[in-house]
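All protein chains but one are shown at their positions in the complex.
Chain IDs A, B and C follow the sequence of writing; residue 1 opens each chain.
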């Protein structure tokens, strides 16, 4: 579809655009597997403001791929199409460990105020109430990568049958799968001897956040046209910092939206969103 | 040339045969670069008594090659011919380090009573009187490989202009490039935490040796038809052990000799021998 | 690992699987929905193997299947799930949440460093990351030290040499030389670090034909080779076939429905039912199904169509 016909962007497309904007040109960028939103953000950035970024695909480790479509699984040859070559799994992690990975995207089922993430287990990790799939490479990468963009499509806290709010942004994290700015024992990344700078942006379906430079606590920076500060406060178990000026996120251009729709004909990325968020649209 | 026409073997061919006999069937065997004598010994063993040995070529790391000829340099594609594949330099050394290399061949410009070898420097290693080429991988491999065959074509001590005997088998070794059975400080391989068993055979142009199981001192086991115990004593600066029964080395069959001559049409291996030894021949 | 030098390593699935003994540590090749040694793993389940310790990186139906049959006691993988296709892995969850298996979650670079230590014949390798995370709580075997070069803290992860690497690859010869096409995932690390390597292959070819493909695994690291076409089904093994989304959908729904349903509707039918791998292939749809899975070659539209219907469920 070409840009002229495009009159609106979905929330999912606007969120992909926000994630793309966290990428700097010229840096080597990686997303984990099972992550269509960051995959689309990287494909978009490479073709717009960051033509010199190095896109390393999530599981094939293809370099600068141009996939014909986004399949719902990440070790698929379709995600290697257009690459001149792929690197190996160890190359990818070694690149990060020696400080050459500029940015990666990480998500979590629990996110605490300092950007620590849990994708391992809810409850006691030895006999979990809910065993989550696991962190893949996130544990190592969270320590090594220069900059991290945290993303989640599940900021909105639902209420379970027992009437209890299920927060994703939690006061107490059950398991630290990947390290944010401060460890469970209050030790800073630097004191831990970690090289990377930690998470600098957090993109959710409710807003865009960074971290307070002094306290390293999550800080609201921008909202969507249809979300409010109160939405953020209601859906965050801890007290986030609110920036002195909270802006409205910039919307993508029709050209951006056309690219996203071309990249993902199967709308695979929508599988990560709640139906209520799939219906959110913004006129361009 | 076919075996029927072969009536004699040269010393160089008989020595290659002795080196080949130190190889057990089924083991992974390696020779360093610049080592035509072991190369020919391995090619011979693989085609006679050790058809299941794994031959790893000295610098190409080709597996079980069938070279059309032996060039005078080891990183040549001719030495990869016939291999189904080649492994990498790190594979080779890792194989040894984890204990999977059965045997390798090492040489030295100085050899001491315990099989320590010097290929690094004569005199003070910081400002050597003679800078030798260096040990390649011998230092690491001498500690890791299960069994080592030491070989040299220079056992015979020449007299220099100053009238001084130049011993290769020395009382005092100037630099230990590769470890034998006991370190300079008298520490055993086991105490050093080394995995390999160290040198078990020594093949020279004067005889075949092993090491006394108790003292780990070089021990004469066999002579050539034209060498004597006195030749060995005259050309060894330290006092070697003489086995209770010193035999005469078995001679290769005409079939063995035919193979060696086919492998090395350029007679590259003869470059390692003194002219006096090149003229030594034995009727078959 | 040792050095395996016999000329003919061809075996049946049953013979190869019997190299795996109860209580061993296994490394499963491939990853997510790609090139997983499913035919060999189904054979392990049929043979009733028990108390295995599974190590690896990011996996899916392979580990979930072993969990459903009580084959594994310890799971040391970095991820077990179905990504955004179906989400969480039901049998894996039940095994972990019931306490039936020990949860030893690991992380990709950590496990690679442990395999590298075994590969290099050293007792450990250092890692800078992991510090500040709770993985140290799950792994008392890791040690920490102050680096004598930098005076900064480091984690030392011990060498990990699996007893058996179980892999499925595209091509091999009878002697065991293999050609694995990328993504290699961690297969080469498993092969070099493990004591035994059993490989099923889509196609056994002559050594000359394999040479022309530039093989990447030398025969002496491989103990057995099984020719098992479609041996990765229901995961993918390009360039031969894409993954079987409709089969995985029914797998997932059966697993979601609970252990009894899964046992009756899936294990009984697809694992214990067929007398041979050939019979399994007929059961899953025979040549019509297999041709469909190969249709990715017919162009982007045909390829994309393999990922449309049926819709996968989100957990």
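Note that in this section contacts are C-beta pairs under 8 Å (C-beta built on N, C-alpha and C of every residue); 3 or more make two chains touch, one makes a residue touch a chain.
As the structure is a computational prediction, the values presented were derived from the model and not from experiment.
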Among B:7, B:51, B:73 or B:215, the residue in touch with the chain that has been omitted: B:73
Touch criterion as defined above, residue of C:19, C:74 or C:122 at the omitted chain: C:122
Per the touch definition above, residue among B:143, B:207 or B:254 touching the missing chain: B:143
Contact set of chain C toward the excluded chain (per top definition): 113, 120-128, 143, 145, 147-150, 152, 154, 156, 158-159
Touch residues of chain B, complete complex, unshown partner: 33-34, 36, 59-61, 68-69, 71-78, 80, 86, 88-90, 93-94, 96-97, 120-121, 125-144, 175-179, 183-184, 187, 189, 192-195, 265-266, 268, 271-272
Hidden partner chain, residues of chain A it touches: 26-28, 52-54, 63, 84-85, 87, 91, 94, 96-100, 102, 144, 195
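Methods note: only the chains that are shown with their structure count from here on.
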Touch-based graph of the chains, sorted into line, ring, star, complete or other: line
Longest centre-to-centre distance from chain B, chain (CA-based): A
Residues of chain C engaged with two or more neighbouring chains: none
